[in-house]
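Note that one protein chain of the assembly has been removed; the remaining protein chains are unaltered in position.
Read from first to last, the chains carry the letters A, B and C; within each, the first residue is number 1.
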């Protein structure tokens, strides 16, 4: 049973914001798929089905204080850290003002200096070791900031996943490792990715708690993350969270999941859409009325239209970028080293 | 309590051979340290303290049928697979007839085509993925051969360790993964290597059994490996064995463990020498009489002297080796590819 | 005869070798049924040869490499796919420490006759991690062959030869050649391309241009155009990036005395440097012009925005212009 939103301990006002962001992110995701299909952008990776889990996750952190190393499906969490639809769209259009990649990175490589969301590569799991370095920094600074890092279930096969968790266990690092487990790595189903009953069991092998969390249940997710964050802030070390979510869309816009997922399975996934569940919850728990939701939908549509237009109108990177920021400039005065 | 040797189910004759090989390997190891100290060879890695565990391990396999990917402390197991002191010494002296490296590899890089002991690099844990390929081959051949691969406790930190176990779980490979856990990685104690209560717990994260085995207890070790091998032969997949042993000597002849291990600890390790325990056992259980043991010692000394002289007298690699066997010769007839 | 493209040629090569060598396995991320690889190079093979021989692996490139090596070591053959050439990097240790050294360090007791396939190259909107030319990371490792086909015929013949080769072969496939070049290939002809030879694709007397990958297509096209204005170009398909075919390279350089080297990778530190060094070591006094290199800029390959990506990529008109300038030198 999905737990009540109110059991999360968040206020109604907070829950309104969360829900609105989730809905915004769904509508934005749909728009981005559409932009890709109509040739306005060249690529999109959808996060549909992972939004509720990501929202529960994001709400447990302090954006601006905590570091965040997202992966390519994390649009909802990224927005909850404080990023706008327009910013995200600028990255999709390859515009220089996009915070993630300034037109240099592919779409969906979420990052933003402003909220300590760190630049990511496409090489899966390679953010995990980097996250441990950032977490180690908190120890050096005697800070209670926490580092959040996410990846997919398939990506846990990588050696870098293992090496990071091992060191985090040894050094008791303030980091929350998240597996957004949607059961697939592109076309490869989970039983061809790993044979563990649950990836949460890996925690013990590193001396850190590993927990299974229902990422379709906002409250359950939020509370699990709250505990992991508290643990980390207190200096008790890392947690591994195996967050069970759904991948509702193709792997990316280059993929066609109907080749490897049956009609029945896809229908099931559609039926289990956690946004539907949560929409029912916000109505049932009196967080929004139906009329308010209708307004919200209208507002979001307008917002996203405006954001799309503005993002598209933003300038492409200048060609001079090709030779900028490769190395730091060598300091002319000393003549010897970068401006570290 | 150390279990009785007879409880292993091995015959007295077998146990006599095992013990003699263990003793031979200890005396050979001592000789190799001495050869290094006197400048006759330039390097040695001792396996003292790991012999009993290795013997229990080796006895569970069928040399010549099963593949074996040893690591650099595996001299005892390697000898039990059928390799002579002279062969090992040739490798130590860098002689071309050494089966492990033909003078090209450093000492202790145990390998021998004859018994399917596969050539190893020094890069720790990199034999683990290779072992899975060999194990996969057994499936292709519909063979019940098993692959044995060993490494140290510190080496379990490597990503390649993880990747190999993960795939072995998924593909249910007939492989036995061994961690010879001596509590140190050079100077680094186990609590700075990993935080798991036991490395055996990692098994669950890969969907394979993980077991802790007392590598100072021959019978316990042998029976645990027998079970793992039976599992693999039956097609039930891999096992991870965390074999608890002692490192009695310096990491290698380039190291000095008195810098990082206290006198008290080193005294404790010396007192716990499993060879002493086993010697008492063979006497108590009537496998050898004291007189026989005295003879055995004499015989071993003679053998090792002869082996040392013969190995030293063997030829160095010819300089032509520098340009041989880099690539397979290109087939002149077809003019197109190697002699695959 | 049937007209097939570069990708179909690769698929045919795998199909034929799977049929004739029953120790052969083909695997990698999403390589098995039903997807058959993200580019479809292995499409239909799992269905035909079973999912014990053609299969998906978890995301773990070091394991993919090691799995192949272990198969090779124990008498099997393996074609391992890295989904993108960018993702070979996590497997660097396996490839260099294990595969490349296996034969030599054991003096032939053991060997690793495996093929590592990797789609490389940019211009596909792939940003930094789906566009790189990573061949430079792996050349210069004795024991490891690095090759790349740049024609449809070689896509088939070189892959078949690589599979039959007794040594590990790192096999780069340019993504933008997959569907952009086609040729008539007799499906019944057994095509086996020499694995250690460069290839003169066009004879010429005025300038010599050596290249591989998509830029080789630009060179061929420019050579065709320049021929009309009387400039005759000797075009060499480098093909074997390591070890290089010194004899063919030096002969082609001497023939015209004017050499241009072209590839898509960054200029400094790429494989063109070695080719240039071989020429200036062995044919310096035959040269009538500096050995020029036309390559990508020395910035990380490759930015996403279309304008930057195009600015990064060596363009056909740059190739033609460089050739013209060299002819006029």
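What we mean here is this: a contact is a pair of C-beta atoms (placed from the backbone, for glycine too) under 8 Å apart; a residue touches a chain by one contact, two chains touch by 3 or more.
Only a predicted model underlies this, so the values are computations on that prediction, with no experimental measurement involved.
Student: So there's a chain missing from this view; which of the remaining chains does it actually touch?
Tutor: Across all of the complex, the chain we cannot see touches A, B, C.
Student: Using the document's definition of touch, tell me which of A:49, A:63 or A:101 contacts the absent chain.
Tutor: Checking the options A:49, A:63 or A:101, the one contacting the hidden chain is A:101.
Student: Using the touch definition from the top, which of B:76, B:155 or B:181 touches the missing chain?
Tutor: B:155
Student: From the listed residues A:230, A:267, A:306 or A:326, report the one that touches the chain absent from this view.
Tutor: A:326
Student: Have a look at B:53, B:94 or B:133 and name the one touching the chain we're not showing.
Tutor: Once the missing chain is taken into account, the touching residue is B:94.
Student: From the listed residues C:34, C:50, C:75 or C:142, report the one that touches the chain absent from this view.
Tutor: Considering the complete complex, C:142 is the one touching the chain left out.
Student: Of C:101, C:145, C:160 or C:255, which sits in contact with the chain we cannot see?
Tutor: Going through C:101, C:145, C:160 or C:255 one by one, C:101 is the residue touching the chain not shown.
Student: List every residue of subunit A that touches the chain not included in the displayed model.
Tutor: 67, 96, 99, 101-102, 104-105, 111, 113, 118-119, 121, 123, 126, 128-137, 139-140, 159-160, 162-164, 166-167, 170, 321, 324-328, 330, 334-340
Student: May I ask you to list the residues on subunit C that touch the chain which is not drawn?
Tutor: Spelled out for subunit C, the touching residues are 62, 86, 89-90, 92-93, 96-97, 100-101, 104-105, 128-129, 136-137, 139-143, 242-244, 265-266, 268-274, 276-282, 284-285, 287, 289-293, 298-300.
Student: Which subunit B residues would touch the chain omitted from the figure, given the whole complex?
Tutor: 42-43, 94-96, 101, 103-107, 109, 121-125, 154-160, 185-188, 192-194, 254-255, 259-260, 316-317, 319, 321-323, 326
Criterion: only the chains that are shown with their structure count from here on.
Student: With chain centres defined as C-alpha means, what is the inter-centre distance between subunit A and subunit B in Å?
Tutor: 45
Student: Using the touch rule from the top of the page, what residues of subunit C touch 2 or more other chains?
Tutor: 57-58, 60, 62-63, 90
Student: So which bits of subunit A are touching at least two other chains?
Tutor: Residues 157-160, 192-194 of subunit A each touch two or more of the other chains.
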